[in-house]
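Got a structure for you, questions after.
With one protein chain removed, the remaining protein chains of the complex are shown where they sit.
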Amino acid sequence: MATTYLEAIRAAQAKALQDDERVFIYGQDVGAFGGAFKATKGLAAAHPGRVMDSPISEDASIGLAIGASIEGLRPIVEMQFADFSSVAFSQIVNQAATQFYRTGVPCPMVVRLPSGGTPGGGPFHSQCMEAIYAHYPGLVVMTPATVEDAYHLLLAAVELEDPVIYCEHKFLYNHLKAERLPEKSDLPPNKARVARRGRDATVVTYSAMLHEALTAAGDLSREGWEIEVVDLRVVKPIDTETILESVSRTGRMLAVGESAPWGGVTAEVVARVAADGFRFLDAPPRRLACKDTPVPYHPNLWAAHRPNAAEIARVLREVLRF
Amino acid sequence: MATTYLEAIRAAQAKALQDDERVFIYGQDVGAFGGAFKATKGLAAAHPGRVMDSPISEDASIGLAIGASIEGLRPIVEMQFADFSSVAFSQIVNQAATQFYRTGVPCPMVVRLPSGGTPGGGPFHSQCMEAIYAHYPGLVVMTPATVEDAYHLLLAAVELEDPVIYCEHKFLYNHLKAERLPEKSDLPPNKARVARRGRDATVVTYSAMLHEALTAAGDLSREGWEIEVVDLRVVKPIDTETILESVSRTGRMLAVGESAPWGGVTAEVVARVAADGFRFLDAPPRRLACKDTPVPYHPNLWAAHRPNAAEIARVLREVLRF
Amino acid sequence: MVELAPSPVVQSAEIPLKPESKRENFVRAYRWMLLARTLDEKLAALYKAGGKISGGVFLGTGQEALSTALGVALRKGDVFAPLIRDLAGRLAFGEPVLDATRTYLGSRLGPMRGRDGNIHRGRIAEGQMAMISHLGAMISTTAGVLLARRMRGQTGTVGAISIGDGATSTGSTHEGLNTAAVEHLPLVAVIANNQYAYSTPTSRQFACEDLLDRAKGYGYEGHSVDGTDLEACLEVLQRAVDRAREGHGPQMVVARLLRLTGHGLHDDASYVDPKLKASPVGADCLRLAEKTLLERRWAEAKDLASWKAECVKEVDEAAAQAMRDPAPDPKLEDWSALNEPEMLDLGLATRG
Partner (left out) sequence: MVELAPSPVVQSAEIPLKPESKRENFVRAYRWMLLARTLDEKLAALYKAGGKISGGVFLGTGQEALSTALGVALRKGDVFAPLIRDLAGRLAFGEPVLDATRTYLGSRLGPMRGRDGNIHRGRIAEGQMAMISHLGAMISTTAGVLLARRMRGQTGTVGAISIGDGATSTGSTHEGLNTAAVEHLPLVAVIANNQYAYSTPTSRQFACEDLLDRAKGYGYEGHSVDGTDLEACLEVLQRAVDRAREGHGPQMVVARLLRLTGHGLHDDASYVDPKLKASPVGADCLRLAEKTLLERRWAEAKDLASWKAECVKEVDEAAAQAMRDPAPDPKLEDWSALNEPEMLDLGLATRG
C-alpha cells in the first residue's frame, strides 16, 4: 500500500515516540484530534501523556519546548500552519537558536511547519518561512520534497542535538505517494540529492518546487535538453558541494523557490554558485521565486503567483540559449 | 555646530511632527523621557499628546499603529531595540505589509529599528533585521548610513504611502557627524549612492558597514587600487541599476553586510549582479557578512564577529588579484 | 432583505425602549440571525457541492444571537472587527450579503478582489475591519482606529472586537486588550466562549473559573451573558456598547454558548462532549428566539415562514449574482504589494 507524504510524517513521529522515550509532541489539536492535518492521528492514544494539546499560544509553546529540551526531552512542536510560527518567532530565533551558543547546553527540538501554498489558502495559510529561519544562526532548516525524505529527515531532525525547523509542504501532503518507506535513507541529512541527472543545465530547488522542476525537465527533454535537478533537502546548512559539482558539469543554473523574491533560498544559492562556481558558469545564474505580493487567496491568482513547470521551462530555455 | 546621526533622526521627527499633523510617535519611553537613545528628546513637550509612551507590548504597538494608519494618521513607532521587533514580527509582516494588497487601503507607517552591533551589546541588543523584513512583500526597508540620509530618508519614510522599516544603526548614533543638514537630499529615496568613485572593484554595502568599506577603500588606494563604494541606502527595493552601472565599469564586486551570512542583503545583491550583470564580471562576485553565530557580548568577540575594514580590504585584494 | 429599515437600535442607545420597540428590536435582530443562518446554510451547501468555494468555510451556527446583538448595538460610524463566527453581526452592522457570496464564490468584484478570501473580507472605509488570521491581532488594530479618532477630536465612536475562548490565550489578545485599557478607549471586547477552540476544550485553554475574571485584571467593566438567549444578548451588548460610548472605558462581554457546527465545514466535531450538547449551553439560539417570538405572540408561524423565504430569496440572488461575476484574472493584476511602487521600485525583477 502506498504511503503519502503526510503519512510518512506521521509514521516518523510514531517511530520517534516508540524508539525514544524523551520524545513528546506538543501543539494545537495534536492530541485526540490528531492535528489539523491529521499528522499526529492515533499518536495520543498510542502514547498516553506524550502527545498534548496546547493552548493557542505559539510563543509559550516554543518556550515550553525549549525548557523541556534543556531538561533533556526531545519535543516536537507542531504549528498549525507555518504562518502562525510568526508569533513564536522571537522564541525560535532568540531563545532556541541561541541557547547552545550562549550556554553550551544543547537545545534539540523540532518545530514542524506546515508550509506552502495550496489553492484557496490565502495570505495567512500559505507561507514559506524557510528563509526567515535560515537567516538566523543556530537553526537547522529542513525542507523535504519527497515521501522518503519527509520520513527520514524528520527522524534525523529528532536525533540532531540542535533545533530544527522542519518545513513540510501542505501541497504534497496527500498528492505525493511512495510505494514504501525504505528502512534507511540513501543519503545522510547533510547531502543534497541529484533528483534527475542532466547535462545541459542545473535546477537547484527544494520542497514542492522540486516536482515542478522535474516536470519542466521532462518537458525539456522532449526538446532534446537534459536538465539536472538538485533537491536541496536541507536549506540550512546548504550542501554547496553537490550544487557546485552539478554546475561544474552543466555550466548553467537556475534556482527555484516558492517563497518571496527578495532574498530567500534562491538568492543564497545563486550567491554561492556565483562566488564559488564562477569558473564553471557559461551563462548567468538565474532565479525564479513567487511574485512579490502576499500569497493570493483565489486559485487563479495563486496559480499565477507561484512558479510552475511551464515558467521554469521558459526560463530554462533562456538559460540554455544564452 | 555639527549634527550627529542621532540628532538627525530626532530632527527629522521634529520636522515631521511640525509639518504634518497626522504624524505621531509611539513607543516605550519615547515621551517625556525622550527614548532610550534620546531620539525623541524634547518632542513630547513640543507636541503634547502626539508623542506617547507605550506599554511593553510591541505586538500591540504595531497593531495600534496599523489601526491609526488606516484611519488616516502617520504613526512612527520606535522599537527600543530592533531585536524587540521580533515580538511584533507577525503584526509587521502579516498585517502592516499585507494591508494595502489585501484591502486596497494604504498603511503608511514608519517602524524605527535601532539596529546593529556595539561593543557589549550582546545577542539581543545588536541585531540587524533588514533582511527579515525585506523578504516579506509589502514593506520598504531603509538603512541609512550617513547623517544626511538618516534625516532625509526618515522624512521620505513618513511621506511614503507604504509601511517603512527604518533601520537606524546604533553604532553611528553619536560617532557620525555632519557639518549641517542640507535642506534637500541630493538623491531621491529610490537611488543608491556612489559614496566613493573607483575603477578597479565595487563594494556594495549599507548602514554602518559603509564606513568600514570606505576605510578599506582608503587603505587600498594607498596600494594603488581605486575601489568604488556603493551605499544602497534602501535595501528593499534595491536600486539594481546603480549597482550594475558601477560593476559594468569596475568588473569586480564585493557585497558587505553586518547581518548573518545565510541570505541577507549580500546574497540578494550578489544574486542580482550574477544574474543581470554576469557579462560585466571579470571575477567572481564575493560576499562578506558576520560570522554565523549570535552577536557575542564581549567586545573582543564582537570585533571579530562583524566584518571590518581590514577584512574587507583582505577580501578585496583577493577579488582584485583574481 | 431590503425591506428592513436601517437598524433603529441607534436610537435605543439614547432613548429607553418602549415595550413596542422591545418587540421591534427582537424581531429585527431575529431576522438578522435568520439571514445569517440562511446564508451559512447556503455556503455550506455550495461548499459540499464541491468546486465552488475555495478555502475553508467557518459557520456561526449557534452564535447568531450574540453576534447579531453586537452588530445591532453598534452604529454606523463605529468600527467592528469580527471573527470567524460573526456573519450575523457583520450583516447587522451593515455588510451586504453580496460581499460574503462574492468573497466565498471567488468573484473579482468582492471587497477583497480575490486577493484574500472568505472570513477575511472587510471594508475598512465602512468600519468593517478585514481580519488577518493571527488570533488577537485585530484588537490592537481596532484600538488604533479608536485612538486616531480621539486624537482627531472625533467622539462618540465605539470599536468592537470579537474573539473566541481559544483566542484569549494569544499574546496578541493580551497586549491588545491591555493597551486599549491603558488608553481608556471605547472598546467592546466580546468573547464568545463556545467551549472549544477547534477540537481543544477550554480545560486545555485556560485554568480560571470564568474568563470574565480577566476583566478586572485588565481594568475592564465586565458583562456576562447567556449566548443562547437573544433577549439577554440584546440587553447586555447594548449596555456594554453604551457604557463604552459614554466614556466608561473598555468593556468585556463573556458569553456562554456552544459551537453548533464543526470548526469549519471540513470538521464533523465528533469530539464535542454530548453532555454539553444536551445541556442548556448547547441550545440553538435561533430556535429559542423563534420560541420566544411565538410564545409572546410577537410573530406567528407564517411570519417566520415568510421571513425565511425572504432570506432564502436574498441569499439565492446574492449567490447567483456572485456566480455570474467574473473571476479574478492574473493578467489584470498589477502584482504589487506597495502603494507607491513607482516611487521606489527599481529592478525588483527577480522573477525569471
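Residue numbering begins at 1 within each chain, and the chains themselves are lettered A, B and C in the order written.
Basically, contacts are C-beta pairs under 8 Å (C-beta built on N, C-alpha and C of every residue); 3 or more make two chains touch, one makes a residue touch a chain.
Quick caveat: nothing in here was measured; it's all calculated off a predicted structure.
Engineer: Where the complex has a chain not shown, which of B:S69, B:T103, B:T143 or B:T266 is the residue touching it?
Structural biologist: B:T266
Engineer: Which of these touches the unseen chain: B:D20, B:D219 or B:E311?
Structural biologist: Selected residue, touching the omitted chain: B:E311.
Engineer: Which of these, B:D53, B:E161, B:E226 or B:E241, touches the one chain of the complex that we don't see?
Structural biologist: The single option touching the absent chain is B:D53.
Engineer: List the chain C residues touching the unshown chain?
Structural biologist: 169-175, 178-179, 181-182, 184, 203-209, 211, 213-219, 249
Engineer: Could I get the residues of chain B that touch the absent chain, sorted low to high?
Structural biologist: With respect to the unshown chain, the touching residues of chain B are 28-29, 31-33, 36, 53-59, 81, 83-84, 86-87, 119-125, 261-262, 266-267, 286-294, 296-301, 303-305, 311, 314-315, 318.
Engineer: Name, in rising order, the residues on chain A that touch the hidden chain in the full complex.
Structural biologist: 24, 49-50, 54-55, 57-73, 75, 87, 90-91, 94-95, 97-98, 100-106, 108, 137-138, 140, 160-162, 188-191, 234, 236-241, 271-272, 275-276
Note that in this section only the chains that are shown with their structure count from here on.
Engineer: Centroid of chain B to centroid of chain C, CA atoms only: how many Å?
Structural biologist: Centres of chain B and chain C (C-alpha means) sit 41 Å apart.
Engineer: So the centre of each chain is just the mean of its C-alpha atoms; given that, what is the distance between chain A and chain C in Å?
Structural biologist: About 36 Å, centre to centre.
Engineer: Where the centres are mean C-alpha positions, what is the separation of chain A from chain B, in Å?
Structural biologist: From the centre of chain A to the centre of chain B is 30 Å.
Engineer: Which residues belonging to chain C are in contact with no fewer than two other chains?
Structural biologist: Residues 112, 115-116, 120, 132-134, 171-172, 336-337, 348, 350 of chain C touch two or more partner chains.
Engineer: I need the residues of chain B touching at least two other chains; which ones are they?
Structural biologist: Each of 59, 87, 90, 94, 97-98, 101-102, 137-138, 236, 238, 271, 275-276 in chain B touches at least two other chains.
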